[in-house]
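Every protein chain of the complex appears in place save one, which is left out.
Right after this comes chain A.
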Amino acid sequence: MGDPVVSIKNLRIALPRGAERTHAVDGVSFDLTAGKIVCVVGESGSGKSMCAHALLGLLPDTVKVESGEIAFEGRDLLSVDQDGWRDLRGRRIAMVFQEPMTALNPLMRIGEQLMEVFEAHDLLSPKERRAKALALVREVGLPDPERIIRAYPHQLSGGQRQRAMIAMALALEPAVLVADEPTTALDVTTQAQILKLIRNLQASHNMAVMFITHDFGVVADIADQVVVLRHGKVVEEGTAEAVLGRPQHDYTKALLAAVPSFDPPPRRSREDAPRALEVVGLDKTYVTPTGWFRPKRETRAAHAVNFAIHQGETLGLVGESGSGKSSVARLVMRLIEADRGTVRIGDVDLTALDGRALRTQRHRIQMIFQDPFASLNPRRKVGRIIADGMVARGTPLEAALKRAQELLGLVGLDAGAIGRYPHEFSGGQRQRIGIARALALDPEIIVADEAVSALDVSVQAQVLRLLEDLKARLGLSMLFITHDLRVAAQICDRIAVMQKGEIVELKPTAALFADPEHAYTRELLAAVPGRKQEVA
């Protein structure tokens, strides 16, 4: 291994008073070497993003660097002033952000944004800048470069936008590339392509890359070196092989064990049980209203969707973003109205009901939402959040609150939580509250829409176990929507694969993984990160 390009030594960054802990980053040291990718892994709040921002002088002014050193090309980055930073950023150290949609200026063409990088550093003539921009667009593998540099960000797909971001970062041939969760917002198949692109570019430009992620599958695919952070401290570091293959620290072991395995456990078929939920011929097309000069635009969210869930069964609905899986969940819940089709719970046709009649049937099918922060009303106490549904059905408030306490116990929270507000809980705890709310009405069916996607792996594993356990104990059926095939493998009895609003394949989980028939299913399975070297 060569000399380090960047050497972070004993970095300590203090958080403002009243924060969860005193230091965001506490005594972190590691090196970045040319031609190597260092993956900084940790759960949310571990301080991994702080490290990245410190490397670019982008720390928010509420935190303070207490001590430490970031040595880069013979100087300490922590003592660089604004002018110095302006010179360094982009030219020597560049960054790729998580969300390409918000990181690109929506009002500027891609080409202008690329040329701006040169302009900011006063390099090249306008003509050369344009030529360089074209070359960059070509290098990151964007199709039809002439058209792309004249396109606005919203005209590109998520993967294309991230490629454009990478092109911007590469423009001045930086020595160091910092990538902060660059693939988290992307679909699995796109993620695989972007990871490959970063790997290739890093090798051909001989850059040092600091890659921040929470996903061990991604680590397995891309890392040379791994640094595991927890609560702002390095708990383990070493080569990817060593850390993933022979983890030393208990925390790393626990994290790796929490990554859902790709092998579906054997499951008993429930297809002889009576049907709990039946969906027949569901159609939904979104039509954007026509204007005088605007053509009508139609998006097909669901087309002839058919499936049934048997009692006690979990049906997975997987697909990429925009495949219509969330629309199907909302159609089933009657949160949006279908154009055609029937949703039947037992022998009640839910789609035929309206108003009060619908409200009295709603308790039979309940939903767990994706975002544990957005799904709880910040101004209502937890007890009321859980009890509201029961009160609406006529249960007296006292009894409903008592039941809420029992439910909190059932999902593994303290009964005293009923008097507190949602913001006092962590993401995993909030998701448990969401589950308690769904269970409060004694439903027959639970619809879980990406219910564990926003959670850290270790919390994810706990919540999945809880769902599995509750399902078995209460005899529930579940429609489980996810983009994560690993999670689906662990929890689903059968899996339906959705593409562009249609179910292209529906099979028992083990059969689907062993013998995918549809080309799209095969593509999805191949793109799951960390497949080649099975972690855990």
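Note that in this section contacts are C-beta pairs under 8 Å (C-beta built on N, C-alpha and C of every residue); 3 or more make two chains touch, one makes a residue touch a chain; residues count from 1.
Throughout what follows, contacts and distances are computed from a predicted model.
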item: Listed names "ABC transporter permease", "LysR family transcriptional regulator", "Cu2+-exporting ATPase" or "Spermidine/putrescine transport system ATP-binding protein", with the criterion being the UniProt name of the chain not displayed; value: "ABC transporter permease"
item: Touch with the omitted chain, as defined above, among A:Arg12, A:Arg138, A:Arg380 or A:Lys500; value: A:Arg380
item: Residue touching the undisplayed chain, where the options are A:Glu99, A:Asp224, A:Asp371 or A:Glu502; value: A:Asp371
item: Touch with the omitted chain, as defined above, among A:Lys253, A:Arg393 or A:Lys500; value: A:Arg393
item: Chain A, residues in touch with the chain not shown (by the definition above); value: 60-62, 330, 333, 335, 359-360, 362-363, 365-367, 369-371, 374-380, 385, 388-389, 392-393, 434, 437, 440-441
